[in-house]
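Only one protein chain is missing from this complex, and each of the others stays in its spot.
Chain lettering (A, B and C) follows the sequence in which the chains are written, and residue indices restart at 1 in each chain.
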């Protein structure tokens, strides 16, 4: 069946709402407006204003309210319009959602799903182009995932709703229009494993969310040069699937990590450190990172493109690794 | 002259206030209460309520007000009582303080200094024990530093006030009582270089803020075993002083990074990744990390101690590296 | 409440007095134990403010929920957590109401719907809104009560929470424990508008201000407020005017207020005042007070002994309860 990332997300929401009366969707403009990215379009009409709840601009409080409702046994899906605004509710996510189970000695569960759009690439400038997935992946108590495919857009929500603890899902804003084929019976997917999106033997390209496509493009560009790049889509950013990452790197002996976060303190740094710790003696060359430049993302297209990780830079980094040794 | 970390910070504040009429101090309970950690005790009496400003509990707004006042040419020092509450003002710091110069094409400067206490170790449990320095070190536009010595407690503030851009200073809450000798004429220090706090040839222990003492303790414990550990105090967390770090690791060929942040996505990951990138071929063993366990920090002493990086674990990690190879 | 004696039964009067006395005794003992290093971290005493929790919580039934702050020993005890479980928590023992993980600032008890123990000022308000939202969505007539200090009034979450609760007509009882100080900052120096009823009007929220040193007044006002909330009329903001007799926490040198001010407020000690009132009204009879005090002491000493004798959580369990064990059900307590 032909569909889009947006429609797959919507199908997942619709199914969740239909299946479980405890599920409701809450956030800015999810209802009447139809969702900023049109993900929830039509759901208000289908499920009514009790379950498709437009909120005021009060990120901290509607996320906190999602936490409270989850504590009381509901299964809220809270949409924070974009990760850019999530700094306003980070305290609730870190100090309550992620912490309550432990701090209460296991008594209080927060089965909450938070969805947010993330990333740059649409020329919306510095305040609207953040990629803070790495920050969320730092926080114990959270599960963090980033669907990069139609299957994951369709299947991650159901898995997240089955999780008794908070799950944060990052939807890259450039992916909503992604088109492709999806099995009509596509259902839940796991929230534990990374996926090899393209096999290869010479170098491992590790990406997630919005950078998976760039890694695949880089791999395609490397092929005619005789470089077989393996592409890993992390899928789950916390907990990281070390087995898949290390398994691949031990085989290819080289890795490039692609991350739209600013380079310093990026999630890519964590991946690099883990490879250091888990596969140091298997490496033929140091792990490379292709990340965003350390600059607030500028508005004009040429500068934005220069600031973000691009397929060409990924391919170039891979080339250097392959040539440097072995 | 015998003094404490707390008194050194206070002397720095007093000097800054006396020297520059544009400087003022603002934050929760910095005035009448005397500062939560008694750092600003006596300053209200000395400089008056216009310049020592107690604020309401409104982190986002008083930090934003600091930004606005800095834009208008003042030199505000804003105290966010602890890093734990700084999530409430992170949006202002990231989207305004760090971003305005670039987003305005260089027209708007934000010469703001933000001070905050950080870290665990005082049994104040999950919501009051965060170490988020790594998050701040991720953000372009900020300079981030962590005084770990009396000299730096005394000298970093003056350097920060000379910076035309925002600087965030992290004071580890367990250090306020630190006692020692300080030159009577101690003055500004640089905000660019890491410092070798103890020279050694066998392994480099890299620490900052509250973990420097633990790294030094580990080095002392290793000495009788014949292991000469070099201890680096990062001092400045953004921008990182790669030269000092890499210079040391190229010599010792082994490194342990100590960081009170949770392991995944820690600043230690960044250091490890940089060593990977800059000194891979010089390493005799993979860089090790000793970080906090991935758990909200629990209240009881034995669990808190088990959750935090300790000198014994640092020493053990160093021992393993030295024995594993070479 | 002056003249004539209060309209309270002997039984209820003594019950209220007992709650205040045991809370007071519990905390005085905690202060000692803190001095001995048995209790560590932060310790925020409620001494002087007992009438607020003791009175307000009368308005709730077991089906209702409570969200409190780091100054919540009194609320926990009055809500029905055992002194044993709370004291063991203060010690950080495995038998504590939060398995020792939380300590003084993070008392939890799912059985009595006591949802913390939140140490981020104003951080509990959105949670209470969410608890109430769940009730509204399920058509359950329950009240979610949220206690917070005057300092919280300045935080954005206060504003957002009152607006959201009012907008969605949610059953939240907001109780502001106005003890006139946020740490060392007097309310006049942190609030531009001191009339909280006017503040509530900014959200079209019904509100009332009550003398927080008089337990019967608090109870009566809380009942009115809870009735309003339970009736489906939306949230209510109850301000209880009270005073903290002790320092903010053990670290506080109390430079910001005059001894005389504290002494003046101590004249209005809610425990002493209510004792006198009951005595004057005849509900408190000779021997009653001694018995209540002795019971309180016995309860607390037993709790101390229980806490002392209790085991620590094994260090191997450090990572327990960060997330549910894989495959576990949500373990939710609706």
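The rule is simple: contacts are C-beta pairs under 8 Å (C-beta built on N, C-alpha and C of every residue); 3 or more make two chains touch, one makes a residue touch a chain.
Because the structure is predicted, anything quoted here is derived from the model rather than measured.
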Which shown chains does the chain we cannot see touch?
A, B, C
Considering the complete complex, of B:4, B:129, B:143 or B:264, the missing chain is touched by B:143
Using the touch definition from the top, which of A:32, A:193 or A:323 touches the missing chain?
A:32
Of the residues listed, B:15, B:165 or B:305, which one is in contact with the missing chain?
B:165
Residues of chain B in contact with the chain not shown
24, 50-51, 55-56, 58, 60-74, 76, 91-92, 95-96, 100-109, 111, 140-141, 143, 164-165
Where the missing chain touches chain A, by residue
28-29, 31-34, 36, 38, 54-61, 84-85, 88, 122-128, 293-296, 298-303, 306-307
Residues of chain C in contact with the chain that isn't shown?
154-160, 162-163, 166-167, 189-193, 198-199, 201-205
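Just so it is clear, only the chains that are shown with their structure count from here on.
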Pair of chains joined by more contacts [C-beta pairs], B-C or A-C
A-C
Centroid from C-alpha atoms only, then distance chain A to chain B, rounded to Å. What do you get?
30
Just the number, please: Cα centre separation of chain A and chain C in whole Å.
40
Using mean CA coordinates as chain centres, what's the gap between chain B and chain C in Å?
36
Enumerate the residues of chain B that touch no fewer than two other chains.
60, 84-85, 88, 125-127, 294-296, 298
By the touch rule stated above, which residues of chain C touch at least two different other chains?
100-102, 106, 118, 120, 123, 156, 322
